[in-house]
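Note that one protein chain of the assembly has been removed; the remaining protein chains are unaltered in position.
Moving on to chain A:
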Amino acid sequence: MWEMIRDIATAICLVVGSLMSFAAALGMLRFPDLLSRMHAATKPQVLGLLLLLMAVALQTGSWATVPILIFAWLLQLVTAPVSAHMVSRAGYRTRHLNRETLERDELDAVVAAHSDRED
């Protein structure tokens, strides 16, 4: 009984987790510009990884591996925003964004004020 419930939960975690990767790849291909592609790219990195690590924890069934799995997930959770920030910063500086799709550009005023002060 418990074996079957565990297997069903694992199967759901596996399929939904890999669906996240597929959704990200579809978004990478279909979305128009850099910022919206970055939005799609973070799905498998955080939620997909959580689901797949939960599947691993359910199937191995020992508490010894759980801290390592939590460590891997926390590592991804901490580093994903930093790398996304760096990529979007480089994208903004090299003007790889479509100004028409932006509702509001708060960074524009900051950059303009900073370059005024430098001059």
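As a convention for this text, a contact is a pair of C-beta atoms (placed from the backbone, for glycine too) under 8 Å apart; a residue touches a chain by one contact, two chains touch by 3 or more; residues count from 1.
Please note the rule applied: contacts and distances are computed from a predicted model.
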Name the absent chain by its UniProt protein name; which of "Peptide ABC transporter substrate-binding protein", "Multisubunit sodium/proton antiporter MrpF subunit", "Membrane protein" or "Autoinducer 2 import system permease protein LsrC" is it?
-> "Multisubunit sodium/proton antiporter MrpF subunit"
Missing-chain contacts on chain A, rising order, are 4, 7-8, 10-15, 17-19, 21-22, 24-26, 28-29, 34, 37-38, 41, 44-45, 48-49, 52-53, 55-56, 58-60, 65, 68-69, 71-72, 75-76, 79-80, 82-83, 86-87, 89-91, 93-96
